[in-house]
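Read through the structure below, which is laid out as structure tokens, and then see the notes.
Apart from one protein chain that is not included, each protein chain of the complex appears where it belongs.
So that you can tell them apart, the chains are marked A, B and C in the order they are listed, and the count of residues begins at 1 in each.
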Amino acid sequence: MNKKQVRVGMVGYKFMGKAHSHAFRDLPFYFDTEAVPVLQAIAGRDAAGVREAAEKMGWASWETDWRRLIERDDIDLIAIVTPNNTHAEIAIAAAQAGKHVICEKPLALTVGQALHMLEAVKKAGVVHMVCHNYRLGVFEATRSSRGNRAGNRFEINGEKGSIRWDMENLNHLQVYLEEDEPGLQGFRTISCTEVEHPFAAAYWPAGHIIGYEHTFINLLAEMMNGISTGVSPSPNFEDGVRNQIVLEAVEQSVQTGQWVKLPEYTGNLPSFKEQSMR
Amino acid sequence: MNKKQVRVGMVGYKFMGKAHSHAFRDLPFYFDTEAVPVLQAIAGRDAAGVREAAEKMGWASWETDWRRLIERDDIDLIAIVTPNNTHAEIAIAAAQAGKHVICEKPLALTVGQALHMLEAVKKAGVVHMVCHNYRLGVFEATRSSRGNRAGNRFEINGEKGSIRWDMENLNHLQVYLEEDEPGLQGFRTISCTEVEHPFAAAYWPAGHIIGYEHTFINLLAEMMNGISTGVSPSPNFEDGVRNQIVLEAVEQSVQTGQWVKLPEYTGNLPSFKEQSMR
Amino acid sequence: MNKKQVRVGMVGYKFMGKAHSHAFRDLPFYFDTEAVPVLQAIAGRDAAGVREAAEKMGWASWETDWRRLIERDDIDLIAIVTPNNTHAEIAIAAAQAGKHVICEKPLALTVGQALHMLEAVKKAGVVHMVCHNYRLGVFEATRSSRGNRAGNRFEINGEKGSIRWDMENLNHLQVYLEEDEPGLQGFRTISCTEVEHPFAAAYWPAGHIIGYEHTFINLLAEMMNGISTGVSPSPNFEDGVRNQIVLEAVEQSVQTGQWVKLPEYTGNLPSFKEQSMR
Partner (left out) sequence: MNKKQVRVGMVGYKFMGKAHSHAFRDLPFYFDTEAVPVLQAIAGRDAAGVREAAEKMGWASWETDWRRLIERDDIDLIAIVTPNNTHAEIAIAAAQAGKHVICEKPLALTVGQALHMLEAVKKAGVVHMVCHNYRLGVFEATRSSRGNRAGNRFEINGEKGSIRWDMENLNHLQVYLEEDEPGLQGFRTISCTEVEHPFAAAYWPAGHIIGYEHTFINLLAEMMNGISTGVSPSPNFEDGVRNQIVLEAVEQSVQTGQWVKLPEYTGNLPSFKEQSMR
């Protein structure tokens, strides 16, 4: 019981706040991480709303100003689950105050913002992470079709095979391997509840599926390990920058109707800024 | 915050103990029941094992003798998650001590045992429930095939339609309705994450699936409501008796190779005992 | 047995030729049309190849020049299953010779070609049809992924519902209806082998599926009915023109990276030509 306590301050308390709060609570039940989260404080602008959320979801205290939350000495990690346009300001302030930062996706609104955020966490030497809880950066498509509710599906076709995944059936992966014997080739329906799969051993026996909320528990377990070791787990703010480069290119391509060549980010931040900033 | 506290004492702490502990913990996060569980004490014979389980799963105290647990004044509800051959003795003792009882399935080993258990809870006037967390009493079949992991599937064909369900895809129900327009008939894949479905509103938006463990949370929410209102929720020990009648008939049929006529249990316990007991 | 004999002359004898030959042969076995096809002659440039194909597939005679085929008095219908760049010349010559014409998709290479073809069949007053055997003009996508063999799938999402179809499972249609009762909404897997579905009654009892080749038999049954009644069945050369307009717009959009406004074809051919021709 000499576990390192990581005192969490969370900014935001709506839908994503519920998912993260639950994950912080349940994490120690499933994972035996060296660092364990403490639900220290939650921040939101509406006093009545944030107080009720704190009580309902088990947070020890609450604030109505995220700047006050960041100033508090009894907070080690800032979790940002607010609207996208506020991510940069909060994350940079948190890093400057020496807090670890975990931020919902997408990291920022522009590549420029994302670079500033990355500079801030690097300069402060804090651990940072972006919440790609599906680990594959799924496009949130086909929301317009009611028959496909959450409608997060993807299919990747490569040289050696193909993968399909559907969020409404998130415990299974469809895998096609080009190297399978002819006559026995076909998509396999693989249950990711088998112990060979990442995170599966923390939960139930094979065949007993987990749900949407566990994707957050897995994510936060990685973050706790990152805080223990001092190494920002993947996907972190570097990945967030790369992701932002793609998003910005998509936007630009839609506007111009032209192919867009992506600037290359190799991890050398000053060089990249010089090359790419507009 | 003037919620009624239901202090739980759980007997057993292995696989089922983990599922129940988690469900007691998470219940208030999802459901706004008037009675809320408190993880008061857990009992198991191995001191080291039960202490570690208590710490890991968040129980306030532990016992190595279930009789001591039942004697404690600070326990309101006994949860029985031990092997089947111990259910009857523990449940009867708990009822006699005035505790509410929730018991894992199957309720007992024989119809006779189940009837004694039912008599005990009725005499004591306590609330009772059996843990059919899938609500449909699925047969646990095809365990021998590794390709079908948990292998809990059923199909029911009736006059007005058919239903199929598979535990590895537990958020979906396949429904066929005879009354559908000809040419448009077919099995529908229905997502039970829609708010119209029982329990769904407590969790996430439609399309965001829940897992195996939530079946226990739903079950315990019903039990908390039962304790608030004083009415044993379904399935309770009466249902457990009926279930036992079927199980005993199956066993008898396998042994004799003959059809077995089921004795009818209409809720009149003394009359049934006279008629059926062997 | 006083059926009208439609003497067919087919140009081309490879893969599509096999599918059409089979369909002409099998048509009378399944459909009781008033006009029935006679496999009169097949044309191809390679004498050895076309002779072998004629024998194997049951054609009464063969030619090595399609112009000779069209000149023959004992031919009523020309079936064009040659490469796309030859469709226009053959179809126009056939129409001028007073033959009915059925042509593989896409009708032509350009809108201009398609319009000339349409003018020719209209002027000649012959019956014409384009071979959209899946009736929905499926895009032939994802051919690059070996896991998806034929890889013809589509999904259409509309205001009142959605439809999904996969060529590898062509007897089933996935249908989602917005008007279904909440809680019972979901994609239905509908077997199109039920008698309520078009063409199904001609084949086997419900649940006994048909294959790829039957899509051609259905198509040719429509063509035989068209020849009996003198009305060109849908999709005919008018639809082929509309299709060509879309294809040309796609091509133009890819080249320019811009949205393309489609010229409207209302069935008034001279007016459309004036408006759209480049």
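Throughout what follows, a contact is a pair of C-beta atoms (placed from the backbone, for glycine too) under 8 Å apart; a residue touches a chain by one contact, two chains touch by 3 or more.
The structure displayed is predicted, hence computed values, not measured ones.
**Q** Pick from C:M167, C:L184 or C:V260: which residue touches the chain that isn't shown?
**A** C:M167
**Q** Contacts of chain B with the missing chain: which residues?
**A** Here the touching residues of chain B are 142, 144-148, 155, 157, 161-162, 176, 178, 185-187, 256-259.
**Q** May I ask you to list the residues on chain C that touch the chain which is not drawn?
**A** 1, 15, 19, 21-22, 25-26, 28-29, 55-58, 148-152, 167-172, 191, 193-194, 203-214
**Q** What chain A residues would touch the chain not displayed?
**A** Interface residues of chain A facing the absent chain: 172, 175, 177, 180, 182-191, 194, 196-197.
Heads up, the rule we're going with is that only the chains that are shown with their structure count from here on.
**Q** Could you tell me the distance, in whole angstrom, between the mean C-alpha positions of chain B and chain C?
**A** Distance between chain centres: 59 Å.
**Q** Give me the residues of chain C that touch two or more other chains.
**A** Only 185-187 qualify.
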